[in-house]
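One protein chain is absent from this view; the other protein chains keep their places.
Labels run A, B and C following the written order; every chain starts at residue 1.
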Amino acid sequence: MHNKSPKKNWRVKLHEIIYEADTPEGKLFDVILLFAIIASIVFVMLESIKEFDVRYHNFLDIAEWVITIIFSIEYILRIIAVKKPFKYIFSFYGIVDFLSTIPKYISLIFVGTQVFIALRALRLLRVFRILKLARYLGASNMLANSLKASRAKIAVFLFAVFIVSIIFGTLMYLVEGEASGFTSIPVSVYWCIVTLTTVGFGDITPVTPLGQFIASFIMILGYGIIAVPTGIVSAEYVSQNRDKVSNPPSPTAVDLNTEACPNCSVERHKDGAKYCYSCGHLLREYE
Amino acid sequence: MHNKSPKKNWRVKLHEIIYEADTPEGKLFDVILLFAIIASIVFVMLESIKEFDVRYHNFLDIAEWVITIIFSIEYILRIIAVKKPFKYIFSFYGIVDFLSTIPKYISLIFVGTQVFIALRALRLLRVFRILKLARYLGASNMLANSLKASRAKIAVFLFAVFIVSIIFGTLMYLVEGEASGFTSIPVSVYWCIVTLTTVGFGDITPVTPLGQFIASFIMILGYGIIAVPTGIVSAEYVSQNRDKVSNPPSPTAVDLNTEACPNCSVERHKDGAKYCYSCGHLLREYE
Amino acid sequence: MHNKSPKKNWRVKLHEIIYEADTPEGKLFDVILLFAIIASIVFVMLESIKEFDVRYHNFLDIAEWVITIIFSIEYILRIIAVKKPFKYIFSFYGIVDFLSTIPKYISLIFVGTQVFIALRALRLLRVFRILKLARYLGASNMLANSLKASRAKIAVFLFAVFIVSIIFGTLMYLVEGEASGFTSIPVSVYWCIVTLTTVGFGDITPVTPLGQFIASFIMILGYGIIAVPTGIVSAEYVSQNRDKVSNPPSPTAVDLNTEACPNCSVERHKDGAKYCYSCGHLLREYE
Partner (left out) sequence: MHNKSPKKNWRVKLHEIIYEADTPEGKLFDVILLFAIIASIVFVMLESIKEFDVRYHNFLDIAEWVITIIFSIEYILRIIAVKKPFKYIFSFYGIVDFLSTIPKYISLIFVGTQVFIALRALRLLRVFRILKLARYLGASNMLANSLKASRAKIAVFLFAVFIVSIIFGTLMYLVEGEASGFTSIPVSVYWCIVTLTTVGFGDITPVTPLGQFIASFIMILGYGIIAVPTGIVSAEYVSQNRDKVSNPPSPTAVDLNTEACPNCSVERHKDGAKYCYSCGHLLREYE
């Protein structure tokens, strides 16, 4: 532990700054990154508004190039700082980071691709890491668990919505015809989904008495169907709340740690952990 | 058990392939069937889009005839493979299979009836059998049980929606009159259902101050009413979840079996069952 | 019990037929009444459709007069059959029965009042009596109890919706101005309720960037607010379901009885009851 090479030391330090949010430097890095992400999304949005684009085109273009270069450097540093770079590259965040950087370069060749920069919104998910809010991590875990536990039920429910939409969509196409905007079965199915989900744009509406009668039936059905996913999720939450009362909340405390393994990038180590629970690598080599 | 006639053997084999999904042949049959159903729905949809129909009319027509003939053969085989064919013919799936096949033949005589092929969407319900996903069967059973247990409450609720719609629909017809689109009481009742269910197409909207005031009231009422079915279903799920915790999940395991009785087509036999629980017939004669 | 006057006997019999649904005659009377109510609602609806009214005006007019006279006779018989007629006249059903009969007579003097016949829809509530479905009575009791128990919470919630609508309605009026349809504060408040309840007609929509931003905020707020009444009702149902499990379902059984006291018209007597629990009068004098 005492005779570390200077290069290793530098890499470990880099890993700490980029991947973790426990040290002041790591926190600063994350906050700067967060602002860069938000700025980049705002610039893409402003660029899409014609009046802005006409006036400030050059400024917006330069600002985006600056941010893209910052992101490119960050991406390369992330690859360097990790011992197993491919594990990072093909991880969820690795792919998001890549997709957030590349569109601006491609826009040099193909016009219009820079709008994909909106994918950078996904990078905002890092915000939870930065804020170190275990509560939010716990809450999002609970959300994810509820959805996972209800997966089968939700699949059955979506399948039912799908079949109902096809059958009633076709029926409405037959009843209403093209005069009211039900120009084809796919459009009718689209209208049926719009109605079942109670969105109701009103771009296509039934005008015949029979069509309005069937539409009323679909709406009341949708009204009833909306109860199903809500009921499923509610029941899951209730049973999760009940479990949490009987068990101590210690497992959530584990999630507090924002450390990432310098070898395999796995996160969520126990607070006092010395070695990575996944690859067995030493977590803080320089200590 | 040893001296079975060859014919019986052939029929038993056919039953196994068509009705069950436990053997490789049975699984293959079901998967092919699934693709045929999806293809047939897609073809009907494409046919309803004018641009497609003009260009590929002949191709779509031939493709549908091919699928219709496949379904016809399948339907006849299903009748042959079962010992009590009438039980199959008048079962839910039997009727759906018949209604999925017949429209194309009728379209030879009456133009336009082939759109009823969309009823084939109901055949997609077989997908659960094919996927052998007991979890999904369990989930759909739970959904069905919740709805069954809440039947009376939902009926009372729908009845309330019905009466409220008639009374407020008439009121809006009186207040708004024909200028705003409330041309008759049935149209007003339709508008009232559109509003109560929070769909809100916007094809008909109140324009007088009093009409807008009553509409506001109806909306807040609908907002409150939407809570009722959701609350009913949630409570059912919560109590079902609670029951499942106290009882072992063994009854669900029974549903795993996709076997169907060769005599009476009843499904959901226990895993080790030798005889049909409904008619007492031997389940696998050839063993 | 043996020397009853013939007149009393006749009145008792009449009470049994009109107010109860336990005897064949009583059931027949209620079913005929139900059809008369539905027919009368249908006639009023058809009359409001111009094409129908032009063609079948005379038929519809005569049909309604026939039904009105039937209802008038029934109303008078109900008053005669009961010992304390004022108790019936000022009961909920008594008022509904009166309001269902009178509009047609008034329409002789004032044109247009016959549309109030739609109030007859309220008479459909009698359907539960006719169907003798205790389950439905139990379910509607449970619904009513949930709403009663959540009364204070729902009032607080509606009050919050009210204040939010006024403040954001005014804000949108300031931001959007008259060009986008936000012509006055009341109209803006109406729009705000339409948006908060997720109805979204689309007759008035924000067009300025700031207006759309505030509208987005209102929608997400409405999305959150919709959770409140649902959560309240769900929690009530869950706790009622829990209570029902611990207590025997005997109190519901009491509701099965459709008998009404011949003296004071009170309903829901115990099945074996001889005397009215409210006024002490003998329930079945002729036995």
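Everything that follows uses one rule, which is that a residue touches a chain if its C-beta (ideal position, glycine included) is under 8 Å from a C-beta of that chain, and two chains touch if they have at least 3 such contacts.
Since the structure is predicted, the reported quantities are computational estimates derived from the model, not experimental observations.
Student: Can you work out which residue in C:72, C:91 or C:205 touches the chain that's missing from view?
Tutor: For the chain that is not drawn, the touching residue is C:205.
Student: With the full complex in mind, choose from A:39, A:121, A:207 or A:221 the residue touching the hidden chain.
Tutor: A:121
Student: Since one chain isn't shown, list which residues of chain A touch it in the complete complex.
Tutor: Its contact residues with the unshown chain are 41, 44-45, 48-50, 112, 115-116, 118-119, 121-122, 124-125, 127, 133, 135-136, 138-140, 142-143, 146, 154, 158, 161, 186-187, 190, 193-194, 197-203, 226, 229-230, 232-234, 236-238, 240-242, 245.
Student: In the complete complex, the non-displayed chain touches which residues of chain B?
Tutor: Chain B touches the missing chain through residues 198-202, 230-231, 234, 238.
Student: Name, in rising order, the residues on chain C that touch the hidden chain in the full complex.
Tutor: Given the touch definition above, chain C has residues 152-153, 155-157, 159, 163, 166-167, 169-171, 173-174, 183-186, 189, 195, 198-202, 205, 209, 212-213, 215-216, 219-220, 222-224, 226-228, 230-232, 234-236, 238-239 touching the missing chain.
Everything that follows uses one rule, which is that only the chains that are shown with their structure count from here on.
Student: So, what's the distance in Å between the C-alpha centres of chain C and chain A?
Tutor: Comparing mean C-alpha positions, chain C is 47 Å from chain A.
Student: Considering chain B alone, which of its residues make contact with at least two other chains?
Tutor: 186, 198-202, 226, 230, 232, 234, 236, 238
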